[in-house]
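Of the protein chains in this complex, one is absent; all others appear in place.
For chain A:
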Amino acid sequence: MSLGDVLFGAFALPFMGRALLVLLVLSIVAGIVGVLVNLRGLEFISDGLTHAVFPGLAIGLAVGGSAGLVPGAAIAALIGAVLLTLFVRAGVTSDAAVAVVLTATFSVGVIVVSRSDDYAGELEALLFGRVLTIAPEDVAPLVVVSLAAAVAVGATLKQQVFRAFDPHGSRAAGDRGLALDLVLNASIALVVVAGASTVGTLLVLALLIVPGASARLATVHLWRLFPIAAAVGAVSAWLGLAVGFGASVGAGIDLPAGSTVVAVFVVVYALMLGYRLVRDRMPRSPAAPAASRPRARAGAAGER
C-alpha cells in the first residue's frame, strides 16, 4: 500500500469518506471557536461542557437509539452552556461552578448508561467516539450542528474578540456581555456535541483547545489566528485518519481512530511549540530597527 493510498485513496471507502467529511467540518469549526476559547481562557469551561454533554448522549441513546444521540447531546449541552454562563456571571468562581456541573452530570450519565444491557460497549462508544462507524444518515446532523456553531461565532466575531480583549470597554461601547457569553458558550457546546459523537466526550477537548493554542504559538496577528487554527484542525484531522487507516490496514496495528486523530493534533502542537522555541532563540536581524519588527519580539512575555 503506497503513501498516496493512505493519504488519499483510503477516503474513497464510504466509511472513511464520511469520517473525513465530518471530522474536517468539525475540526475547522472547532479551530475557529477554539481561538476564542484560548483568548478568553475558557479551557476549563469547555472541559465542563464536554462532561455536561455525557448524560445527554446517554439519555438520547436510551430513548431513541443512535438517532437520539445528537438531539440528546444538543439539549444537554445547551442547558449546560446556559447554566455555566449564569453561574460564572453570578460570581460563583468559575472553577467551582465547572467542577460541580462536571461531576454531577457525568455521574448522571453513567447511571443512565448502566441501566442498558450493553453497558461496557455503549460506555466505550460514548467516551471514545465512533468516528469510523458514522451512519450515512448521521452525517447531515453532525455537519449542521458544527456549521451552526460557526455561524453563531462568525456573526459575533468582532464583538467576541473585543470582549476577550477588553470586557469593560466592550460593555461601554454598548455590547451586551451576557448575550455574547451565551453565544460563545453555546457554540462551544455545539462543537462538543458534534465532537462527542465522533471522537468521544473525553477527546473532543483536544479539537477545541489544540488548534487555538497552536495558532497562538504561530502568530501574534489577530486575524491570522483563525485561519491558522482552522488549517491546523483540518490537516490534523486528515492526517490522523490517514495514520490510523495506514497503521491498521497496512501494518496490521489496530489503532482506535479517534485517539489517533487526537494524538496527531498533539504532535502538531508539539511541532508548533518547537518552531516557536527555535524562532524565539534566533537573534533579531540587526538591520531591522526594533520599532518596525514587532514579530521578532513577540515571544517575550509580559511588560517591558
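Here is the rule we go by: a contact is a pair of C-beta atoms (placed from the backbone, for glycine too) under 8 Å apart; a residue touches a chain by one contact, two chains touch by 3 or more; residues count from 1.
Basically, contacts and distances are computed from a predicted model.
The chain that is not shown carries the UniProt protein name "ATP-binding cassette domain-containing protein", picked from "Cell surface protein", "Indolepyruvate ferredoxin oxidoreductase subunit alpha", "Peptide/nickel transport system permease protein" or "ATP-binding cassette domain-containing protein".
Among A:174, A:252 or A:283, only A:174 touches the chain left out of the display. Of A:8, A:119 or A:165, it is A:165 that touches the chain left out of the display.
Touching the chain that is not shown, out of A:89, A:216 or A:276: A:216 (per the contact rule at the top). Across the interface with the omitted chain, chain A contributes residues 39, 155-156, 158-159, 161-162, 164-166, 168-175, 216, 219-223, 225, 291, 294, 297-298, 301-304.
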